[in-house]
Structures are given as structure tokens and as C-alpha cells.
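Removed from the display is one protein chain of the complex; every other protein chain stays in position.
Chain lettering (A and B) follows the sequence in which the chains are written, and residue indices restart at 1 in each chain.
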Amino acid sequence: MANRSLYLKLLSAVIIFGAWEIAGRIPVSYAFPTFIDSMVALFKLAADGTLFVAYAETLKPLVVGVAISTVLGIGLGIWIGLSKIFDWLFSPIFIVMQSAPLAALIPLLVMAYGIGLTSKVFVVCIMAMPVIVLNTSAAVRHTPVSMKDMCRSFMGSRLDMLFKIIIPAASPLIFSGLRLGVSAGFIGAILSELKITPTGVGDIITFSRSIADYPSMYAAIFSIIVLAVLFLNLLERAEQLLFKGNDRGYVSD
Amino acid sequence: MIVFGYRLPAMASLILWGLLWELVGWMELTFFIPPLSEVLVTLFEIIGTPPFLKALSETAYAFSMGVFFAVGIGVPVGILMGRSRLLDELLLPWVNVFLSAPLTALVPVLMVLFGFGMKSIIITTTLFAIWIIILNARTGVRQINRSLVEMAQSFGASPMDAFFKIYFWAALPEILGGVRIGIIRAVKGVIIGQLLISIAGFGALFELYSSNFLMAHFWAILIVLFAMAFSISEFMAYLERKVSYYAANR
Partner (left out) sequence: MAMSQIKPVLTSTETAQTDIAVSVRNISKNYGAVEALKDLTLDFPRGQLTSLLGPSGCGKTTLLKIIAGLLKPSSGEVEVNGKPVVGPGPNRAFVFQDFALLPWATVMRNVAFGLELRGVAKSEREDVAAKYIRDVGLAGFENSYPHELSGGMRQRVGLARALSVDAKVLLMDEPFSAVDEQTRRKFQEDLLGLVQNENKTFIFVTHSIEEAVYVSDQIAILLPRPSRVSEIIRPTGFRNKPMDQIRRDPEYLDIVDDIWASLRSYVE
């Protein structure tokens, strides 16, 4: 059974990459390189180190932005979840932010903070924070009542309630909010590179496009997608590992 | 929340934030934040003007076409994936890849392949929306209660009847949920597409206003955009609620 699933996954990869190769040979468009050409370009970029230097540059705003969003987002989310007043004050902002196309704010940020690291970090933050805050506050608010009652019945203090009941119970949802936040942060990082100033991987993309080196351009894009997908999958595995069984222990099945 | 015994509506704090905005703008703390009142006045000024209407119609066109394709292709694909194990195993890995991939990275490819025009924007929009629609349609079909299927079989329903009278409605809440999220993503897609391709729709307007430092104009269309995105998502949520009264008992 596991073999069949693996076999089919490989088959589907072969089909898609094969289609890419064929489309490139027809060619579908002068700007559509073959799969093999793109992979060769990818290998070249990796071999001479350009790729890694570029990623170091690209990951800077991403890592900083995600770190800030995590700390601020979880803190704010817990506060909003615990306090009705804060909930009333801040939830609407984040709800609007979540459904709104925040990318529209990028030109504004560029105007205000220039084209350096600051505005890129800002972009990552505004993309990542809403989902982190909303997930955290929802998790805190939905702490099972009987667990809170249990803590009170055994005379737990308010601190006990927060650190021994509410936060551990909310952890799975907080973590999945983090995962969504990282995913949004990725989009923010790439957007800011393509739109604000080309640095890092965004630079490889825009530069190769300008000199019609399409294999390199596609290679760079391919690498971003692979990286993002791998990383997010890793987070998902970690989530399953850390929290297995967490939602099944306290309700009668 | 309750203040002095009066229940305040949930989104009312936005009024408070609006007042804060007005204050900050009035105090001229920063060039980039004009008073809310000035923004609102500008908003009403430009709503009827040709550039605005042109941007609006271009955006609306790209958005609706994008959503049309996303739903038109996504829902059937999702349903087929839910019903055919082979298709599911072949396609699901890719759906998951593109769900979590930063689709923004694909826009340069689209620009190169399809040019700088409306076509690329529509395709961007479709790409942003389609994956979650596929996934939810698939889930909707897969979670149809086994008893409903057995019930249909035991009463001898024809395949057409079974699909249109039972399965479709049983899967509908989930499908609608996917369409709602897809539409929200489509809004982001159409904006990102316009921002990166920027010669059409609101993207062009943003460029125009920012390069001429017309802050009030800039915020005005930003508000229009946010308001539209928000109302669309609320409308979808309303539709979903209407259908989901039976969803909990599926």
C-alpha cells in the first residue's frame, strides 16, 4: 500500500515534469525553457554559490519578520483571547486585515520606509501577523470549559490557569497559526523582492528575465517553490509529532 | 462587550480607530497619514471619475473572470478527485504543493509567457483561488456520510438522481466554504497581479498616486479596495451560513 502511494507520487511527478519538458521543446513559447534546461541552470546557480548568497539575502527579512510576528502575534493573541476589552478593540482590525489584500499597502510602506530591509520586514510582518493573532486568540478563547473548571475546583491561581491550562491547551492551534503565518510571510518576502528592490532570489529572477536567460529564471522560481513547500511540510510534520493525541484526551470519544 | 449596561456591536471599535486616525492626521504627525475626513472627502470626489471607474471595471473584470475559471475548473476537478482514487493519488500532491507555495513567485513566469496585460492578471487570480477550491470540493465529496450513500442505493436511486438530489447538497457546504476562501484569495491575487504587472486597474492607480505623493487619494482607493474585499467575504460567509444550517448534521 505504501509502495503504491509512493509509486503514484513519483509517476505524477514524472508526468508533470515530462509535460514541462515536452512543452519546452515544442516550444510553447520562446520564453518557456525545457525542464532539463532549467534543472541544469539550477545546478549551475547552486554550484557557483550564487543561489546560496541570494537566499541568505532573501531569508533575512523573512526570518526577522517571522520572528517579530511570532513574538508579537502570539503575545497579542493571548491578550486578546483573555480580555474582552482587548478583543473588542483589536479583533476587528485583524479580521479586516485577514480578508483584505494587504499587498496593496506595499507602495505605502516603500514611500514611508524606503527600499531597504525595514520595509521588507514590515511587509512580512503585515502578511504574517493577522493569521497568527486570530488563531492564537481563538485558541485561547476556546479552552475547554471543564478544564478551566477543573483548575478552579482544585484552587489553581490565575497564573496556574494561564500557564498550566490555557497555553498548553491552545498550543496546537497556535502552532498551526504559526505555520500559516510563515506561509504568508514567504509571500511577503518574495513580493517585496519583486516589487521593492531586487535583492537575493528576486534579483536572480528579474535579472535573468531582463537578459532573457529563461532557464535561470525558472530555476530560481522552482527553487523558491521547492524550499517553501519543503519547509512548510516540515512544520506540519512537527505539528503532528508534537501534538498527537492532544485533542483527544479530555472528551469522551 | 458590555459598557454601562449597553451591548456594543462587535465591529464598533473600528469607529474608535477611525477617530484616532482623524486625530493623528489632524495633528499632522506624519505626511503619510492625512486626516480620515480628508481621505473620505477625496474618496467621494474620485468615485465617479473616469480613472477610478476604469480601474474598478478592469479589476472587477479580471476578478470575476479569475473566479469564474477557478470555480469552473476547480469544483469539477475536486469532485472528480474525491470520487476517483487514482486521480486523487496522482493530483493531490500537486494541489498540496501549490496550496502552500508562494504563488507570487509564479507571477514573473506568467508575465513572461502571457505578456503584461489582462490575461496574466486573470491567470494569476485563477491560480491563487483554484487550489483551495479543489481541496474543499474534494473534501466535500469524500466526507459524504456513508449512510446517505447506502440510503440512496437501498432506495434504488439512479446515478443522476443520486448526484443531484443527495450528493451535491451534502457536499455543498464544504464546497461553498472553499469558494469563499478561494474568493478571498482571488482578491489578493488580483491585487498582487496588478501590483507586479501594474499597468491596469488599481495597481496603476496606486503607482500614479504614490509617485505624485497624493496621499489622500492613495488612502481613499485603499479604503475602497479593503471595503470591497471585506464585503465580498462577508457576503460569502452569509451565503455559507444559509446553506450550513444542515452542515453540522452531515
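Basically, a residue touches a chain if its C-beta (ideal position, glycine included) is under 8 Å from a C-beta of that chain, and two chains touch if they have at least 3 such contacts.
Nothing here was measured: the structure is a model prediction, and the numbers come from that model.
Considering the whole complex, the hidden chain is in touch with A. Within the set A:Ala23, A:Met147 or A:Leu227, the residue that contacts the chain not displayed is A:Met147. In the complete complex, the residue from A:Glu21, A:Glu57, A:Asp160 or A:Asp213 that touches the missing chain is A:Asp160. Against the chain not displayed here, chain A makes contact via residues 144, 146-147, 149-157, 160, 164-165, 168, 171, 244-253.
What we mean here is this: only the chains that are shown with their structure count from here on.
With centres taken as mean Cα positions, chain B sits 19 Å from chain A.
Across the interface of their complex, chain A is touched by residues 1, 8, 10-14, 16-17, 30, 32, 86, 89-91, 93-94, 97, 100-109, 112-113, 184, 187-188, 190-192, 195-196, 202, 206-207, 210, 213, 218, 222, 225-226, 229-230, 233 of chain B.
In the complex of the two chains, the chain A residues touching chain B come out as 4-5, 8-9, 11-13, 15-16, 28-29, 31-32, 84-85, 87-93, 95-96, 99-108, 110-112, 183, 186-187, 189-191, 194-195, 205-206, 209, 214, 217-218, 221, 224-225, 228-229, 232-233.
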